[in-house]
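The complex appears here minus one protein chain, its other protein chains still in place.
After this line comes subunit A, so read on.
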Amino acid sequence: MNNKILEILNVKREFTMGTEIVRALKGISFEVNSGEFVTIMGSSGSGKTTLLNMLGCLDKPTDGIYMLDKVNVKELSRDQLAKLRNTKIGFVFQAYNLLPRTTALENVELPLLYNPAIGAKERKERAIAALQAVKLDGRFDHTPNQLSGGQQQRVAIARALVNEPVMILADEATGNLDTRTSYEIMSLMQDLNQNGKTIVFVTHEPDIAGFSTRTIMLRDGKVQKDSMNTNHRSAKEALASLPAADDY
């Protein structure tokens, strides 16, 4: 199954800052097939965030073609983009971005609320299934401030999964977590990938990139390197090799 989820062809993005034109992306091309686990790496200012916003349909390219699941994003209106985000993309943010004082279950249900095709019963069932998939049984009624960072990020992943997107888009999803928890999250990501989910993961940590099957390096708004990780690490093994957790 060589199904192209993303097709990016000579994408450019320019911002006008006063009189100056800042060229954040200077012509990027790559494709992502269904079932790939891609990490996008790059230093600060390399255009990572701009690319991510574009991939997430939060922004449109100034020039070039971006096809998401065979839909040309450039031709869509604001509302059509919202619908695309709702049905095709699952976001995972660095800062989790869960709604405060709202239970885990309700947080996960949120994307389905914006999908008129799904009723209350199905919404709840799917949210429970998603939370179970990230191994958070028994924490349905916890609010974010009753959960640890890793647990909050898993709620966020469940929220990204619940609408069955074609792609999960993670923005520094392990950036706020310690190594052990990061590895747990990556292990979860690898499991999801093995079950057929396409994952695009933006990070600047090389060891996190090592868990993916492919790495795209950005530099100054251009693709510097696009390489397959032939022997990517298993997060489970990495987790096992860590020294036992110290209980202070």
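Following the convention adopted for this analysis, contacts are C-beta pairs under 8 Å (C-beta built on N, C-alpha and C of every residue); 3 or more make two chains touch, one makes a residue touch a chain; residues count from 1.
Simple rule for what comes next: contacts and distances are computed from a predicted model.
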{"item": "Hidden subunit of the complex - UniProt protein name among \"Putative ABC transport system permease protein\", \"TAT-variant-translocated molybdopterin oxidoreductase\", \"Sarcosine oxidase subunit alpha\" or \"Metallophosphoesterase\"", "value": "\"Putative ABC transport system permease protein\""}
{"item": "Among A:Thr62, A:Thr87 or A:Thr213, the residue in touch with the chain that has been omitted", "value": "A:Thr87"}
{"item": "Contacting the left-out chain in the complete assembly, out of A:Leu9, A:Leu58 or A:Met217", "value": "A:Leu58"}
{"item": "Residues belonging to subunit A that touch the chain removed from view", "value": "53, 56, 58-59, 78-79, 82-83, 85-87, 91, 93, 97, 99, 101, 110-111, 113-116, 159, 163"}
